[in-house]
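As you look at this complex, bear in mind that one protein chain is not there, while each of the others sits in place.
Now for subunit A:
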Amino acid sequence: MAQHPIFAKQAQKARGFCTALLAATGLVATAHAALAAPRHAPAAPPAPAAPSFTAEQADHGAQIYAGTCAMCHGAALEGAHDMPPLRGLFVARWANTSLNKLYAYITHAMPLMAPGTLPPQDNIDVIAFLLRENGTEPGHTPLPADENRLAQMVFPAPNALPPVKAAQPGKAPRTR
């Protein structure tokens, strides 16, 4: 069974233990259900798809990132006090947003000291790298450098907890 991405990245030492626990809690199975039905989605029909990209794209994106982006966002995408991280909070900010918006933003605003200077394929590969670093597995279909097709995909939140189930007896969720 695939490992829940957040544990793969963040709790490497406790790996076996977490996997077992996650399997027991059913988190892994339900994480993808959460993906299919995003809770914060501004989704318009047709239903947005999870993006696909190849490992080669992500590897190339990693090179572009190291040379062009890491000087501000950090070698490990960690950001700093005055610099946005590209993991963690980044997912919370972009999840369920269609990828053409992320592509447009990177194309127009990044890299900050020379916006718009990266060729389209480099920008696409950087997005592939960001997807992989934030827990989406690479696949066989490349991420397309095509805004219309990107508009059909959203940035996934692969670590999101499953949607809250209908109230269980004796465990009513608190309303605020």
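Simple rule for what comes next: contacts are C-beta pairs under 8 Å (C-beta built on N, C-alpha and C of every residue); 3 or more make two chains touch, one makes a residue touch a chain; residues count from 1.
The working rule: contacts and distances are computed from a predicted model.
Note on the omitted subunit: UniProt lists it as "D-amino-acid oxidase", one of the names in "ABC transporter permease", "Putative ABC transport system ATP-binding protein", "D-amino-acid oxidase" or "3-isopropylmalate dehydratase large subunit". Here one chain is not drawn; of A:60, A:73 or A:87, the residue touching it is A:87.
Across A:66, A:109 or A:161, the residue that sits in touch with the chain not pictured is A:161. In the full complex, subunit A contacts the hidden chain through residues 6-7, 10-11, 13-14, 18, 21-22, 25, 27, 39-40, 78, 80-82, 85, 87-92, 95, 134-135, 157-161, 164, 173-174, 176.
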